[in-house]
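For this depiction, one protein chain was excluded, whereas all remaining protein chains were kept in their positions.
What follows is subunit A.
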Amino acid sequence: MALLLRTFTRKGTCLFRPQFGSLYRHAVPMGTTANEEMNTYWAKNNKLNRPMSPHLTIYKWSLPMMMSITHRGTGVGLSGGISAFALLALVLPGNYPYYLDLIHSLSVGPALLSLAKFGIAFPVSYHTLNGIRHLFWDSGKGFKIPEVYRSGYVVIVLSILTSIAAIAYM
């Protein structure tokens, strides 16, 4: 279909001059959603058993790439953690203070305790701060490459600082 279109739209073919406006409107495939087109792409390529081009293994990793996948990773991790918590709440017999005391009694050292708190606080603060960065992008702001890197560094630094503050303060 694309080949057909390209044949007709080559320079010199007068089929698509403005006076033939009514003709090209019907020649263009329309009405497919992005989702449908994506599914068509995958169906066709899987059916032809095409191998995938290397991408993650060959492209140079950049800060925005790493921050993006970390945003996704922390999101999935936090979501999994919340779901696990909810499931345990439904399944385990005792109540929350009981299990908290159980963990208390294991007398973990202060270093390990801080580490565990950091392990919870950092994903929360990173995902939240980077989420705000995403919302700015959604409003159309901050897309210039230097701005992307600058806001990225700000998010990383603030995430670490707020996590440390959360541990130290409480």
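Heads up, the rule we're going with is that a contact is a pair of C-beta atoms (placed from the backbone, for glycine too) under 8 Å apart; a residue touches a chain by one contact, two chains touch by 3 or more; residues count from 1.
Following the convention adopted for this analysis, contacts and distances are computed from a predicted model.
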Check: When you check the chain that is not on display against UniProt, which of "Cytoplasmic tRNA 2-thiolation protein 2", "Succinate dehydrogenase [ubiquinone] cytochrome b small subunit", "Spermatogenesis-defective protein 39 homolog" or "Proteasome assembly chaperone 4" does it turn out to be?
Finding: "Succinate dehydrogenase [ubiquinone] cytochrome b small subunit"
Next item on the list: Decide which residue listed in A:M66, A:L115 or A:L135 touches the omitted chain of the complex.
Entry: A:L135
Notebook entry, point to check: For subunit A, which residues touch the unseen chain?
Noted result: 5, 9-14, 16-18, 24-25, 28-31, 33-35, 39, 42-43, 46, 72, 75-76, 78-79, 82-83, 85-90, 95-97, 100, 103-104, 113, 117, 128, 131-132, 135-136, 138-141, 166, 170
